[in-house]
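Structure record follows, encoded as structure tokens.
For this depiction, one protein chain was excluded, whereas all remaining protein chains were kept in their positions.
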Amino acid sequence: MDLHYLTAHELGGLLQHREVSAVEATEALIDRIEALDGRVQAYLTRTAEQALEQARAVDAARARGEEPGPLAGVPMALKDNLCTEGVRTTCASRILGDWVPPYDAAVVRRLKAAGAVILGKLNMDEFAMGSSTENSGFFPTRNPWDLERVPGGSSGGSVAAVAAGEAVYALGSDTGGSIRQPASFCGVVGLKPTYGRVSRYGLVAFASSLDQIGPITRDVTDCALVLGAIAGHDPFDSTAADLPVPDYRAALKPGIKGLKVGVPREYFGAGMEPEVEAVIRRAIAKLEELGAICEETSLPHTEYALPAYYLVAPAEASSNLARYDGVGFGLRVPGRDIIEMYMNTRSQGFGPEVKRRIMLGTYALSSGYYDAYYLKALQVRTLIRRDFETAFTKYDLLATPTSPTVAFRLGERAGDPLAMYLSDLCTIPINMAGLPALSLPCGFSQGLPVGLQLIGKAFDEVTLLQAAYTFEQSTTYHRRRPELGVA
Amino acid sequence: MEYEAVIGLEVHTELKTNSKAFCGCTTAFGGEPNTHVCPVCLGLPGVLPVINRRVVEFGLKTALALNCQVEPFCKFDRKNYYYPDLPKNYQISQYDLPLARKGYLTITVDGQERVIGITRVHMEEDAGKLIHVDGPDGGYSLVDYNRTGVPLLEIVSEPDLRTPAEARAYMEKLKTILQYLDVSDCKMEEGSLRCDANVSVRPRGSQVLGTKTEVKNMNSFRALQRALEYEIERQIAVLEGGGQVQQATMAWDEARGVTYIMRTKEEAQDYRYFPEPDLVPLEIDGDWIEQVRAGLPELPDARCHRLINDYGLPAYDAGVITSSRALADYFDRVVSLYPDAKVVSNWIMGDFLRLLNAAGLEPGSSPVPPEEMAALLQLQKEGTISGKIAKQVLEEMFATGKGARLVVEEKGLVQISDAGALARIVEEVLAANPGVVEDYRNGKDKALGFLVGQVMKATKGKANPGLVNQLLKERL
Partner (left out) sequence: MPITTAEVEHVALLARLKLSPGEKAAYTEQLNAILEYMDKLNALDTRDVEPTAHVLPLHNVFRDDVARPGLPRDRALAGAPEASEGQFKVPRVV
């Protein structure tokens, strides 16, 4: 039995029935990482010892007759922008160096309480700024489906690990598509929950009004399971809504008869690969076949989402990243006085994309340009929200491609920031509106996975998961595995 | 030419909440450096602020006491600038939508009442403390984040103040109000009450504002007044000399008694304010405002008027007594036990305050509780002790903390009102001073006073003076 390719709910079942121990499962995953990660390069930090300790604790609890829950003993991993007490957290940036947080992120606390076994910390674009994981301050992660291609980003390490069987599931973060776009590139399920559904406490901030943590899994059932474990109010996050958390897994019932699905035409624009479009169209036809009522619609301000996003997100980032100054933690590069120390530290500690966005955001907020850029972008954000509000008076869900292309080659877009930004065209508007959206495998193009994006109403992850589950139950794309040349 | 100054004050007051504005760390003073800190106030990656409800409540109390309009909707903003006492390199503050606006307070200077406008009241977080250590290569600085994140209110006045004395009176009045509200310790020396001043001068009668400077680093009321006096003179001298005042931030040097330039306009900061995405806005409805208003204590102006109207106290006395909530509370308590307000006022304004000041004590920490003060006045009224002895007793009470009756008994200070006992002493005094007796009989009225004094001396001041007079006159 290939333990490493079991889903969390499958492995959880075996663990609960004592057919496999948590230590066995954890060892299997550690072996898999050993065998593969030299090529995939998903992990920045591995915590095998700690993982085995957590696994032993779960086994001991079960031996005592306790049942710590479906995720207990299931090995997983975290994007390296989630703070872990006692384990270094780098955000894939040189500026954090070997910084070890003295606290756990809220989601990490919750997962630990649920008995999660944490295998390590996963690679990403530095400070989650990027769409390919090539902006990692350490090394790029490879796409398990084609090692010469990017896994997408910024949660590239997270999706690559899940796709390659180096973690049963992972957590990522999504500010403009950083969970969904890589999930699409690597053929896994990635959910960005509604803004406010999951506490951001302990997620190293990129753009606070857009960031959200979400699950990256190999099927929709796992997605529901993990979301249920991490969602909910948190007194440490003012923006984590105090709303009841449904039992997402129990809500997974196949059937989308009569579900009204809008298909916004703006998401099928120029730059879209025809074969990707064909796959998406077939997936939408499949939804219809399953009983959904699909209809073309329009979100007229879609084209403005990207430029507005690239003002809002860098502006917030320029402020969020001001704390990396060589004073309290992380890297310090000495200087004659404090200002020189700041400048040396930040210039050497941040990579080029991070600096570019800090520059852009600082400019957008600076005196004389605030109204023209930042305020304008916030107003456009309102127009984008209204588009969705209008659409959701008619539809239960929206369906779009997650990305206009399949995974591109390493280095292909590295020299052109604007071209790189365009790969998030289909995902960014959803962050601007704060809505939940997931990407699920819906076919292949050139042998590479294609993702279908489903967008839901605020806090209605249930409808989203149900539709995705129905689609998944009638297809087999999620069962395909990349050829990695190992058993 | 005659000039007048135009002064506006920006006051920062630390709120005396239990915990910091956005995290659960204590706000307690003292403490070893960096022992009142947590990931949030250290600004570590990943942390988020959550506003302390009491900060808003204290802000509302203050806004209402200053007659402000509370905004139905307000939000927090980030003020971005790099400084090592600010771990996030931004301060959470309020920019375009503050908690409250358009208030006022009244001050009285040289018997003249003036209304001073309050532009705005907003909430923000305090920074940490830097210590500069000299050494090679310019030395280094040490940073303590214990005060980082302590809640502050910023209270900005209109440029309505015209003299350093008015500025001081405004500051003193503001301190009194904040103390009445019990929202701040208001210790200028410890930095829990701080003030920056915007100052300009112009020819008297002109409506045009001159170029202003901002004066910082004034750590006492006296420093505020001195710094403003100096800065106004300096600006006038610049203008008189044909020069122009340079827009700048000045610092007050207490030791040298001068202001000096900290930074000029060219170096002015670009704070890049934008809405704080980690905090949600505040909506303050009428119900909340009324609830806070209902909980406001009687404020100094109202209390002062009550003392004048209900007790007939002179305005000056009422002003002094109500300048401190603790003193006014003391007064009210004594009057409730000894209902002769004028007598109470005289004692408090006189010996009580003198002893308190001499001991460097606040009314709230007086060793003589109001109950004992009332008991002392009662002893005097009953005739158990004379007024003169009462003063001695009060001093003893202050020194020892003992009750009035106990001091009187221990020291044997009960007034001698026994006519039989006094008559004997009167006889002795008359026998010992035949010459004076002769003088009196020859019409020298002053001689009587001498004889009374001799009797008092013989009784160590305990004789009832009225009775002594009466006995002497009978015998002569």
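Per-chain numbering from 1; labels A and B assigned in written order.
Here is the rule we go by: a residue touches a chain if its C-beta (ideal position, glycine included) is under 8 Å from a C-beta of that chain, and two chains touch if they have at least 3 such contacts.
Treat the numbers as computed from the prediction; the structure is a model and nothing was measured.
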| item | value |
| --- | --- |
| Residue in contact with the excluded chain [from B:V280, B:I308 or B:A423] | B:V280 |
| Among A:R56, A:R94, A:R281 or A:K355, the residue in touch with the chain that has been omitted | A:K355 |
| Residue touching the undisplayed chain, where the options are B:R101, B:R226 or B:R272 | B:R272 |
| Contact with the hidden chain (one of A:A57, A:M272, A:L375 or A:V462) | A:L375 |
| Absent chain, residues of subunit A that touch it | 99-100, 102, 195-196, 209, 235, 238-239, 241, 301, 303-304, 307-308, 310-311, 318, 322, 325-332, 334-344, 346-347, 350, 352, 355-356, 358-360, 362-363, 366, 372-373, 375-383, 385, 417-418, 432-434 |
| Missing-chain contacts mapped onto subunit B | 17-19, 22-28, 32-39, 41-42, 44, 50-56, 75, 82-84, 130-132, 137-145, 270, 272, 275, 277, 279-283 |
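Quick note on the criterion: only the chains that are shown with their structure count from here on.
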| item | value |
| --- | --- |
| Subunit A-facing residues of subunit B, complex | 39, 42-51, 78, 80, 82, 84, 87-90, 137-138, 141, 143, 270, 272-274, 277-280 |
| List of subunit A residues in touch with subunit B within their complex | 81-83, 89, 91, 96, 99, 101-103, 105, 200-205, 207-209, 235-239, 315-316, 318-319, 322-325, 327-329, 336-339, 342, 362, 365-367, 370, 374 |
